[in-house]
Structures are given as structure tokens and as C-alpha cells.
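Just below is one structure, and these are the notes that go with it.
All protein chains of the complex are present and in place, except for one that has been dropped.
Let's turn to chain A:
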Amino acid sequence: MNYEFNWFYVKKALPQLMDGLMVTLQLTLWANIIGLVLGFIVAIGMLSKIRMIVWPLTAYIEFFRCTPALIQLVWFFFCVPILFNVWWSAEFMGMLALGLNLAAFNAEAYRAAIQAIPHAHTDASTALGLNVLQRIIYVILPQALILALPVLITNGIGIFQQSALVALISVQDLMYEGRYIATQTFRPIETLTTVALIYFAVSFPVSQAVTLVERRTKRLLAS
């Protein structure tokens, strides 16, 4: 291989890549807000044991877990407008699809965490005179949130990477800008490598933090 690297164009295009990164980060942020809040509500619904609630929620979770994120995204972009006659922006559709995808995964994380809290805490709470609601709010949920935290962060950073898919529905995110510059400058190696490094630079510290968080939560909840 005698390829001559030339970083000039990438350097010049860096501000444009940064604009793309901002779009990616915003998408990630909103998708995570949806994923954390909706995922929690879905998990509570799943634990309600009311069939009318559990059934549709199960369908929702399994649908999003068992289809590629790409098809979910494209489906939202092309089918939702026709089916429901709503014409939202590509950014909004992207955010919605990613958010719903993340919520499905987070719901499972919350549910598993809530169910992992030892039943003995229920007895201990009752012996202390706490009622059902007080027990859930002050004993079960705080522990479940702590327990779920590492998985929630992992899922959240996963959606940051998955968000690159929105470039395909022409949202001008980091991936989109990268591909655009690569074609414009005929410098795919330099440009796409830079884009990959930017994704890495954001993800890596977070994934390292997860290890740390996991160790601390494990230690705290060990009993």
C-alpha cells in the first residue's frame, strides 16, 4: 500500500464535523430522555400484571428488540407519515424511533432490577410499618435504580452509536457530514477515520465509567 495521507481537507472540514456531532449529541440526549422516562413507565406497566396492560407492552418491547434499529428508523420515516398523516421533520422522527427503541431495552433493565430486589426487604418494610406505596418509593425503587444504572448507561451509549443510522434519512448528523465530506474531498480514509475516532472519543470514557459505576453499585448493594 502506498497511499499518501492528506489531512488538510479533514482539518478544514472539522467545524462541519463538529456541527454534525452536535446534532448527534442532541439526538442522543433526547432519545435517552425518552428511553429513561418511557422505559420506566413501561417497566411499571409490565409489573402491574394486568393483562390488558402487559400484553401490548410485551408486543412493543419484543417488536423493538427483535427488529433491526435501521428498519425501525426507516419505517418511522416513510410509513408513519402516510399511515397517520403527520409530517414531522426527519430529526424528530429519528429521535422518536431511537427513543422508542431505547425505551424497550431500558424497560427490560428496570424490570429485571426491580425483580432482583430481595423479597426479604418487603418483609422488613412491613415489619417497620411501611405501607405498599412507601415500600415501593423508599425501599424498592431506589435500589432498583442503582442496580439498573450500569445497564441504563450502556444502553444510552449504545443509542449514541446507533444514532449514526439517521444519516440514512438525511438527518445532518456526524455520520452524514462525514460521508458528505468524504465524497466531496475524495478523502474517505482520512474523513471516515476521523469520524470513527470522534465516536470513539465520546463513547470510550462513558464505557469506562460504566465499569467504575458497576463496581461501586455492586459493592453498595452487596448484603
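As a convention for this text, a residue touches a chain if its C-beta (ideal position, glycine included) is under 8 Å from a C-beta of that chain, and two chains touch if they have at least 3 such contacts; residues count from 1.
Convention: contacts and distances are computed from a predicted model.
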Chain not present in the shown complex, as UniProt names it (candidates "Lactate utilization protein A", "TIGR03915 family putative DNA repair protein", "Xanthine dehydrogenase family protein subunit M" or "Amino acid ABC transporter ATP-binding protein"): "Amino acid ABC transporter ATP-binding protein"
Residue touching the undisplayed chain, where the options are A:14, A:50 or A:221: A:221
From A:37, A:124 or A:197, residue that would touch the chain that is not displayed: A:124
Listed residues A:139, A:168, A:192 or A:213, member touching the removed chain: A:139
Residues in chain A touching the chain absent from view: 118, 120-121, 123-124, 126-131, 134, 138-139, 142-143, 146, 219-223
